[in-house]
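Right after this comes chain A.
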Amino acid sequence: MGGYARFVWPSISLAIGVLIWNIWSARRHHARALLRATRAVAMARSEEQ
Partner candidate 1 sequence: MNVGAFRAMRLILHRELSLSFRRPDQLLQPLVFFLIVTTLFPLALSPEMSLLRDMAPGVLWVAALLSSLLSIDALFKGDADDGTLEQLALSGQSLSVIVIAKTIAHWLVSGAALVVMSPLVATALGIPVDAFATMMFSLALGTLTLSWLGAIGAGLTVGLRRGSVLLSLIVLPLAMPLLIFGASATDRAIGGESPAGALYFLASLCVFTSSLAPLAASAALRITLE
Partner candidate 2 sequence: MWTWFYRLASPPHVYRTAAALTPWFYAVAAVLIGYGLVDGLVFAPRDYQQGDAFRIIYVHAPSAWLSLFAYTTMAVAGAIALIWRIKVGYAVAAAAAPIGASFTLSALVTGSLWGRPMWGTYWAWDPRLTSELILLFLYFGVISLRQAFEDPARGDRAAALLGVVGVVNVPIVHFSVTWWNSLHQGGTVMRLGKPEMPGSMLWPLLAMLAGFMFFFGAVLCMRVRGEVLNRERQSTWVREAVKS
């Protein structure tokens, strides 16, 4: 990298890290929402019975 390697590679890694974080965070967010929704549905169902 013509001497600039210590600037270029950390930048690229950080950017890729942010992409990965976004995927991970979104998946986690959805998983937790799904869990809470399932619980809410189960509770509503048990109340109906």
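As a convention for this text, a contact is a pair of C-beta atoms (placed from the backbone, for glycine too) under 8 Å apart; a residue touches a chain by one contact, two chains touch by 3 or more; residues count from 1.
Keep in mind how these were chosen: all candidates are chains of the complex that A comes from, given by their letters.
The model shown is predicted, which means the values in this text are computed figures rather than measured ones.
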Selected neighbour of chain A [touch, this complex] from 1 or 2: 2
Parts of chain A lying in touch with candidate 2, wherever the complex brings them together: 1-5, 7-8, 10-12, 14-16, 18-19, 21-23, 25-27, 29-30, 32-34, 36-38, 40-41, 44-45
